[in-house]
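Note sheet for the following structure.
Selected chains from the complex are presented in situ; the others are not included.
Naming follows writing order (A and B), and every chain is counted from residue 1.
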Amino acid sequence: MHQLLKEIRHNPLLWLLVFVPVVFAAETLAPEAYTLLFVLSVLAIVPLAALLSHATESVAAKTGDSVGGLLNATLGNLTELVIALAALRAGQYMLVKASIAGAIVTNSLFVLGASFLLGGLKHHVQEYNRASARFQAALLFLAIVALLVPSAVGEADSPAAVAFTQKLSLGLAVLLIAAYGLGMLFSLKTHREFFGSAEHAEGGESGEAPWPLGLALATLAGVTVLVALVSEVFVESVQEAAVAFGMTPAFVGFIVVALVGGAAEMGSAFSGARKNRLDLSVGIALGSAAQIALFVAPVLVLLSYVMGPAPMNLQFWPGAVVTMMIATITASSVTNAGRSTWFVGVLVLMVYLIFAMTLYLLPPQVQ
Amino acid sequence: MHQLLKEIRHNPLLWLLVFVPVVFAAETLAPEAYTLLFVLSVLAIVPLAALLSHATESVAAKTGDSVGGLLNATLGNLTELVIALAALRAGQYMLVKASIAGAIVTNSLFVLGASFLLGGLKHHVQEYNRASARFQAALLFLAIVALLVPSAVGEADSPAAVAFTQKLSLGLAVLLIAAYGLGMLFSLKTHREFFGSAEHAEGGESGEAPWPLGLALATLAGVTVLVALVSEVFVESVQEAAVAFGMTPAFVGFIVVALVGGAAEMGSAFSGARKNRLDLSVGIALGSAAQIALFVAPVLVLLSYVMGPAPMNLQFWPGAVVTMMIATITASSVTNAGRSTWFVGVLVLMVYLIFAMTLYLLPPQVQ
């Protein structure tokens, strides 16, 4: 506990934790002040996500490489999962899907591109482990093919088509989780020597000393509950706040939710790039994207049978599928070379900007 | 003849030849028992395809490298061609196209993925000739672009659109056959040194001694006639049998026909992978896919003017084009590295499973 307080004192990001009680107070006093609640909940989620990320890594560091890798791989995007669960329980499937698609695109374009740019402005040419990048990009490609199919086939609205899309989504969810599990077996067990540098990087992601196991587990449990509670406020206020800010719901789901949920990891990715440890940055960017596509999204489909008002399917609107596909192709092409310069970062960021600009300008009725 | 009998005794697959007379007897006695006729004709085609494959290779081995390569390249998918011709004569163009698309997808995903998986379970990392894989993948890419165009443009039903699609298909068929011919000139003549290991592999595909020329030619002629006769039964019974088995016609055309027609080759590809001769497996998988796309499909268009009730075009339904395109991109990406592990096989098989599952679940009215 003492160590937790010490860390809070040294890490200015964690001072934002003061907004956690503030958001609960505000919700009780002014439950209709959506814009205020939205801003406060964003400010509260960011430091909680950072704590969650550090706690996960600390548990992982204590439990040895294989179990630790497994933990990092399943809990690495816990914040995104908890936010999506809050939206799922509220029946806001559109927001769930927008935040899944947004997290995939934001990680594989914005985080990757900004890492390349920030690293490239300091270092002339940077090298990193191609095998690891190719592995994550291949997983991501499989997931996008899986998401493409129900979206391409199930446009009809007949009861038969709806039932087909639901059965297909369930099958695809099981298949994606199986692929993710086999991928962990491959990268953590049978062929772990391929992933040398990337694994070393993951271990020291935060660059700080790991916490004792008890503290880490307690933090993991406690903070998850807090994130869940704040996410409820966030999900309730996000739609009205978006209108107040003049943003379309698609833009909020796609861009804002993804940036809020991934803020802590982005910090690690960018500081890794500046320190010329690009393996770490590429691992976070593509690893998070793959994890959300192959683990978080299918788990949400399965959980929707238990927790949601109705089962959720994997049918995305065509623009989202095309965007995810182009993001995957872009990330896969630029990481294929195993080296980068600042201009590669510019190119990847430009692709992200094209999508962000389109979503920002999109009139609600065209969507 | 003695040698043929000896081979039949030693190869359990060929014991299935007993079903050839059985299927003819059954057709005379019970011409309406479609499910039975379907099962019997499948059981009869598999050993005939194996014999055809061995006979083609024996003729190829006796006639020297260039003529032999030519023969393998034109007769290598004779079974698929003969089955498709039976469907063509019956005017079942939907089945012809489904079996073309299915053979391309099955070879470039299922055969390739299963070879990688079976080989990778025995060997830690396997290497193969990249140049050969790239060549076949490039041919396949050209063919898919050619199939994409009439499918994308010719959706309208006006007489002008129909005439345009037909003219375009004829032009594309000529162009694809020309590309295939130039590709043989390149790989067998002007730049044959690039294809070293793959060619060696093709020579010993069956791992058995070649037959004398006379026996091989007689088998080639006789078995082709038998395949043609059994295919008639197969084509007549396949639709009703599909309904009886609860399968959609798309699933049957796409998956079942492709597996039946290619069973013999698949055996060679898988045993090659187990023996760490992955050049052989990749050559069979991508070579067959390219051959069907650039030779069998265009030849069927040309023959439809002579043998079919009406000319056939190259217009596929959008789902088939997208599936073939994703199969080509997948095969081309994974073979680009020139080495593979078991997990690459899993990924490729998963892409195949996604398509197979979709087709299996697809309700007939959504198709």
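Simple rule for what comes next: contacts are C-beta pairs under 8 Å (C-beta built on N, C-alpha and C of every residue); 3 or more make two chains touch, one makes a residue touch a chain.
All figures in this text were calculated on a predicted structure; none of them were measured in a lab.
Asker: Assuming 2 chains are placed, give the number of copies in the entire complex as this structure defines it.
Answerer: This complex, considered in full, is made up of 3 identical copies.
In this section, only the chains that are shown with their structure count from here on.
Asker: Quick one: how far do you have to rotate chain A to sit on chain B, C-alpha fit, nearest 5 degrees?
Answerer: To bring chain A onto chain B, one rotates by 120 degrees.
Asker: Measuring from the mean C-alpha position of chain A to the mean C-alpha position of chain B, what distance in angstrom results?
Answerer: Chain centroid spacing, chain A to chain B, equals 42 Å.
Asker: In their complex, what parts of chain A are in touch with chain B?
Answerer: 134, 138-139, 141-142, 145-146, 148-149, 152-154, 156, 158, 160-161, 163-164, 167-168, 171-172, 175, 178-179, 182-183, 186, 190-191, 332
Asker: Where on chain B is chain A touching in the complex?
Answerer: Touching chain A from chain B are residues 124, 318-319, 322, 326, 330, 333-334, 337, 341-344, 346-347, 350-351, 353-355, 357-358, 361-363, 365-366.
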